[in-house]
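Handing you a structure now.
One protein chain is absent from this view; the other protein chains keep their places.
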């Protein structure tokens, strides 16, 4: 049996945790996959911070409307009951804590829930923040969806972030291809392991002391 | 010849100074008279801080709409091109300096342009501010429209206000039944006297040293 | 399916208990959630903190709530009116706490709560009594005082039409405090004249997106509108039917 699950399986697993009626912002990249895997019959409402609630899926090619895009500047559609608003209102919704869930990618997440996902801090790199810092504090729950390891095999779950921070103590849960980690005052708690991944392996891969919470009631 | 003009004549005189295309908020009471005396052919747009631009005159009795009122909670109408907005947007317009003129009543105006018009400070009086303090700083020019003297014969133009202040250094001009006074760094400058009022009389009535600017170019 | 429409006013108000902080929309009769306020009175809750522009008029609505001694504290801009006798009496007797806030600062403080702003510098009130004890600062040559957000447990507002998702539109100057109060409360309850199909409200014209609204209760069109929502008039500015001269005679 494998020690990790696919990106699509992870999107599906994360989607299962988003409750009926939730207002959700899916960050650019992998998190957008979550929208395609919401369980049948469950209604969630997608926010896109450029100014819409009720975002729908991508349109047919000949129906692309350059005035109807998401925060990744991709063409989208509007669902019945959608609403448009300007940038100050849209970011006010996030900052004011009205969204239930933001799902974001990450370079690193620290045990304290600090998030680094906007810059690798490489010398000479041109900075670009966009909505990253707003999204990091933009919902009641901020979920990170990511591979546990970088392509170089480095863990993305760390004691302290080495990359420039996007937000401090903002992540509530990390969905990785190996396991789900809850951020707790005592550090990362593993709530679910995928495949035949063991607790010891997760501790070995991350170099962290992890709490085993897989036996806890859901 | 009289030494003062009527309230209606004063409204007419003030109205003549409001330029074409101006955005104007007329405070509760006497200032509302100004709306009826805008010179023929001149278009101004009235703001009411409860949430409308493009306020029109009072409706016929059977056309009163409780949902269409001014800041004095009187029934009004909406002119073509009117727009409705919420309270935060409406007061943002004022605070942000987007209105050209506010016309307000006053208990006292000081030489420095301080305004007192919300409370006489009587012991035991129940306070009520409403939009007064917002209006006092709510336009590029704040005009006060008032009798020069109280019913007891006390001048409303004073060296320093004795009543609780509504705003500091906020009044640009005072239109009274005796004369028009511009607030300048050197004190009140009389720009126009009504009837056979003399400069000496104005100084006598107010007890202030006044600048005679009636000879200045308009 | 998301359905925020509740069947009746009592259900709409469920969870409001003693000691709650409640924002109530409206300016004059416009935008007053009269049915919700009446039901709040009937519910018997007390020790309330109320946020409203005024402190009640006459013997009904908010005035009655105050008269019944249910309001511990009121945050408002203009309590004293010719017919605010219930408030006046409680205030003079020291039985109600008053926090008076200039109307624009009140609106901005409510908006700040909804938008997650921790505090803001406003020029309104500088140099006046209301600046007493407040932090003052000169920024770019202009003076400001620091004001803090006003949060609430519940907001009771009136809107014109709403849908199952909680999207709301208002009517004319009845919009006033509704859209900002909806953002500043933990639970926002809207009475609407009519509930319409999801998709019937123009997405370009929705004023309060459903995200801010928890419960929607339809109460029928206000008396000066017909059953389609069109204006018919025949009332005074308080919404009371016009008496004919014949009746007066």
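All chains are identified by letter, namely A, B and C, in their written order; residue positions are counted from 1 within each chain.
Quick note on the criterion: a contact is a pair of C-beta atoms (placed from the backbone, for glycine too) under 8 Å apart; a residue touches a chain by one contact, two chains touch by 3 or more.
In this text, all values refer to a predicted model and were calculated from it rather than measured experimentally.
Colleague: Taking the complete complex into account, which shown chains does the hidden chain touch?
Modeller: Counted over the whole complex, the chain not pictured touches A, B, C.
Colleague: In the whole complex, not just what's shown, which of C:169, C:182 or C:217 touches the removed chain?
Modeller: Of the candidates C:169, C:182 or C:217, C:169 is in touch with the missing chain.
Colleague: Among the options A:67, A:152 or A:186, which residue touches the chain absent from this view?
Modeller: Among A:67, A:152 or A:186, only A:67 touches the chain that is not shown.
Colleague: If the hidden chain were put back, which residues of subunit A would touch it?
Modeller: Subunit A touches the missing chain through residues 48-52, 61-69, 73-75, 78, 84-88, 90-92, 94-95, 114, 124-134, 137-138, 164-168.
Colleague: List the residues of subunit B that touch the chain left out of this view.
Modeller: Answer for subunit B: residues 20-21, 23, 43, 45, 47, 53-54, 78, 80-85, 88, 92-99 touch the chain left out.
Colleague: Contact with the hidden chain only, please: which subunit C residues?
Modeller: That gives, for subunit C, the contact residues 108, 112, 115-123, 137, 139-140, 142, 144, 148, 169-172, 202-205, 207.
We adopt the following convention: only the chains that are shown with their structure count from here on.
Colleague: With chain centres defined as mean CA positions, report which chain is farthest from subunit A.
Modeller: Greatest centre separation from subunit A goes to chain B.
Colleague: When the centre of a chain is set as the mean of its C-alpha atoms, what distance in Å lies between subunit B and subunit C?
Modeller: 29
Colleague: Counting in whole Å, what is the centre-to-centre distance of subunit A and subunit C, each centre being its mean C-alpha position?
Modeller: Chain centroid spacing, subunit A to subunit C, equals 36 Å.
Colleague: Report the inter-centroid distance (CA atoms only) between subunit A and subunit B in whole Å.
Modeller: The answer is 55 Å.
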